[in-house]
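Notes follow once the structure below has been shown.
Moving on to subunit A:
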Amino acid sequence: MIRDLSWVDPLYLLFALRWTILLTLLALVGGAPIGLLVASLGNTANPSTRLVSRAYIGLVQGIPLLAWLFLFFFGFPIFGIDVPAWLAATCAFSVYAGAFLGEIWRGALMSIPKTQWEASSSIGMSYIAQLRYVIIPQAIRIATPPTVGFVMQLVKNTSLAAVIGFVEVTREGQMTAAATLAPLSVYAMVGAFYFALCYPLTVYSRRLERRLHVAR
Partner candidate 1 sequence: MTYTFHFRDVFAAQDALLQGLVLTLELTATTILFGFIIGLGVAVASVYGPRWAQRAARAYVELIRNTPLLVQLFIVFFGLPSIGLKLDVLPVATIGLAINLGAYAAEILRAGIQSIPRSQVEAGVTLGLTRSQIFRHIVLVPALKNVFPSLTSQFILLMLATSVASQIAAPELFYAGSIIQSRTYRDFEVYTVIAVVYLVLALLLRGLLALCYRLLFTHR
Partner candidate 2 sequence: MSLVELRSVTKRFGNHVVLKNVDLSVEKSEIIAIIGRSGSGKSTMLRCINGLESIESGELLVDGVAVHDPNSNLRALRARVGFVFQSYNLFPHLNVERNITLGPTIVKRVPLLQATELARDALRRVGLEDKIHAYPDQLSGGQQQRVAIARCLAMSPTIMLFDEITSALDPELVGEVLRVLEKMAKDGMTMLLVTHEMNFARRVATRVLFMNQGTIWEQGPAAAFFESPKTEELRNFLGSVLN
């Protein structure tokens, strides 16, 4: 049944945005621990653990996100587990985010000059204390702008969850476009909503970056 585009449609799209945001947050919650693991493994003295970290990053980054989505979506049923689209999407995005966050955070850790370790150990700090008071605070400052930038990318990437049927704003848009036969208007609105979410993150990331370089 075809209907006309009406004033309620933007509202429905707006409400669907909650799921976009939720999926992004779930991806962060799932991806951050993986990222931390990948980052710390990548920073160890042992070349084999470093290789594991690099291999994980290389593997995840070498496969399209759509493929990861489908692999989890069709993979779970194989083991007899039936998962809803949102859970498959969360797993795929967590794996994906874990690799990219791990890369960013590893880079931040590596960019702390060795002299910081030397200076803090020479005043008698233990390894844990060094991490807590000297290294990690600096690493967080360096890592924050690119992390915010990646969160912005995650928001955009959640659009692909529509393909496995998760009803976030893009999927809502597809359904609305099909029902109203006004795809251009609908997708323009969808685009505008993404822009409203992503642009502030972009600006924030840039401001953080500027502040970081001024301070250094």
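Following the convention adopted for this analysis, a contact is a pair of C-beta atoms (placed from the backbone, for glycine too) under 8 Å apart; a residue touches a chain by one contact, two chains touch by 3 or more; residues count from 1.
As a selection rule, all candidates are chains of the complex that A comes from, given by their letters.
Values in this document were obtained by computation on a predicted structure and should not be read as measured data.
Only one entry among 1 or 2 touches subunit A in this complex, and that entry is 1.
Residues of subunit A touching candidate 1 in their complex: 59, 61-68, 70-71, 74-75, 78-80, 152, 156-157, 159-160, 162-163, 170, 173-174, 177, 183-184, 187-188, 190-191, 194-195, 198-199, 202.
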